[in-house]
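And now, chain A:
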Amino acid sequence: MAGGGSYDTFPKLLLRNTAQFGTRPALRHKDLGIWQSWTWAEVAEIIRSYAAGLHRLGLRPGETIAVVGSNRPKLYWTMMAAQTLRAIPVPVYSDAVADELAFVLAHAEATLVAAQDQEQVDKVLSVSDRLPQLNKIVYDEPRGLDGYDHSRLIAIGDIIEDGRTALAAEPTLGEQIDESIRAGNGSDIAVILYTSGTTGAPKGVMLSARNCIDAAIDTTRFDRLTDKDVVLAYLPLAWAGDHYVSYVQGLVAGYCMACPESSDTIEQDRHEIGPTFYLAPPRIFEAMLTRLMVRMEDAAPIKRRLFSYFLDVAQRYGEQVLTGRPVPLSGRLIYALGRWLVYEPLKNVLGLSQVRVAYTGGEAIGPDLFAFYRSIGLNLKQLYGQTEAFLYVTCQPDGEIYPDTVGPPAPNVDIRIAETGEVQFRSPGMFLGYFKDQGKTADAMTSDGYVRTGDAGFFDEKTRHLKIIDRAKDVGRLADGTMFAPKYLENKLKFYPNIKEAITFGDSREFVCAMLNIDPVAVANWAERNNVAYGSYQELAGHPLVYDMVAKDVAAVNRSLAGETVLAGAQIRRFLILHKELDADDGELTRTQKVRRRFIAERYASLVTALYNGAHDADISTEVTFEDGRKGTIAARVKIRDMQIVGPAKSLGRAA
Partner candidate 1 sequence: MLYREAGQFKATYAEDMAIFPIRQDRIALAVLLGIAFIGVPLLASFRIWPFRTDYLLWAILLPFLILALAAVGTNILVGYCGQISLGSGAFMAIGAYSAYKLATGVHIPLAWLGFAIAIPPLPVLASILLGGLMAACAGILFGIPSLRIKGLYLAVATLAAQFFFDWAFLRLPWFTNYAPSGSVNAPELDFFGMIVRTPVERYLLCLLFVTVMAVLAKNLVRGNLGRQWMAIRDMDIAAELIGIRPLYAKLTAFAVSSFIIGVAGALWAFVYLGSWEPLAFSIDRSLELLFMVIIGGLGSIMGSFIGAAFILIMPIMLNVIPTELGLPLSTQTITHLQFIIFGSLICYLLIKEPHGFARLISIGKEKLRLWPFPY
Partner candidate 2 sequence: MIALGQFLEVLIGGLMSGVLYSLVALGFVLIFKASGVFNYAQGAMVLLAGLALVRALDLLVANGLPLWVAVVLAIGFAAVIMAATAWLIERFVIGPLVNQDGLTLFMSTIGVTFVIEGAAEMIFGSDVYPLRLFPTDAWFLFEGLFPGGILVNKLDVWGALIAGVLVAGLAVFFQRTKTGRALRAVADDHLAAHSVGIPISWIWFVVWLVAGLVALVAATVWGTKLGVQFSITFLALKALPVLIIGGLTSIPGAIVGGLIVGAGEKLAEVYLGPSIGGGIEYWFAYVLALAVLMLRPQGLFGERIIERV
């Protein structure tokens, strides 16, 4: 099992991998219909030539190079080549609008940008007037760029070729490259990851090489990852999750990273490559489950009955079988039949049948969703982490999995709970601070060197596992003092296929209200089957039958809340369905689709007041940006629905 040891920078790790796993595949990319692949040895040669080429372009140690685009081999190689020259790669979200891109590039003072294709190049060119220090743009796909002026625009392929010929011609260049690899040490800044930041402008998290490598060594050992594993690289490059799993852990464990053909063939490519290690934020698991259920709706009745029967069986025995706890023989037999008939085919169609370890993180996952995947035999585990901790703060070991906790502290991670209930930690993967922002760094750290997570939580007495309640700032109290955790409620609501997004209000108010977003796919399919006519998303969202259907789901959530002592009081009294989908382009969601609660509260203030003043409908008009950047306004009259509160189980018993 490969470890870091004396290899304290990524270029050194690359050389080690070339020595130890030279012929093993390092990277695969579905292109032109088949999976092209490169071994570690081939990758090392390409990186060496690419680094030489970049050096000749004038990239100096300490300078930053931005990387904009989706998961393409040449963009990952740009990061490796930059680190070989001890320069700092700065990945940026590929779907960021021009202004966000301009802010990050200016803040990071990037002298070079690696763009994926014509679309990204145009975005960078449109803001290049605000980027004085940017001198060259390199690109991966030449499509459509023939007509551009090639003084500042160079193809990555050409740089590699130029580097290769230069290395062959001048031996001194080769020595310079080797010298800069030797000179590299653990304390170099390996990468700057800009957080999406639910509040305020993005912050650049600086991570040292030693931070990343030590953290990755612990986790690869924790999950016994070897060079035989395969990972699908499909998440945004700039997200800590993808950088950790596809790039860093790949270098440390020596396993193979597979890039899909394009962003809309991810599902098909995952099915083909069959990854063994899989990370996804909860909304991807949610989307998968919704599509799965919608497809099953249209199956033949016998198949539907068989499917739901075996899902119940999975709910009864799945968890025990997965964690090896004792199961009665009949249960074990019926589960085995279920595995052959439903669970394996299900995972096979989703491309997850070879997954040995799957993690979900970045946001709290609804307990029912989590339990569903484990029950069909997917070894799904929760991890709690942040970009500032370079992902891992806690992660659940294979044996001990509880749906509502995020597991014990990750190896070598020290966690404590401050008196305000905020979780604080110190870990090998801890960040050095925010780039060019000492003020914010100071805020984020405590005097004695702990990082403040901003999340509230506590250690469960029995299992010593950390339990995250909510964002520290968002956990509130109802007027009568009962605790109100909006995130917890929202996750329960989002488990139901018809509800895509939910925002709950209740802090310092008499009761809890919720604003919901219906899932266009699931509800449209339901409307089609029950031949409910609708012209637009807005009309569907306001349809009385849709309100009834969603009301049933909210009632179910209230019933499950009634069973929990701590949160019984926080049941949802009134709710409305928003007339438009929450969208990152309107600033209502972050780039990783997390809800920006405060911004929404201000933007829909008129709706919130209507919720609390007993009105039965409210008018709202909001400004919207369309796909091509034009602005427009949408006005609607939104109806509000009241719910009865389910008394706590005990009292119900007495009253009956």
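Heads up, the rule we're going with is that contacts are C-beta pairs under 8 Å (C-beta built on N, C-alpha and C of every residue); 3 or more make two chains touch, one makes a residue touch a chain; residues count from 1.
As a selection rule, all candidates are chains of the complex that A comes from, given by their letters.
All figures in this text were calculated on a predicted structure; none of them were measured in a lab.
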- Okay, in this complex, which of 1 or 2 is up against chain A? 1
- Under the touch definition given earlier, write down the residues of chain A that touch candidate 1 in their complex. 28, 30, 33-37, 271-274, 292, 295-296, 298-300, 303, 306-307, 340-342, 344-349, 351-354
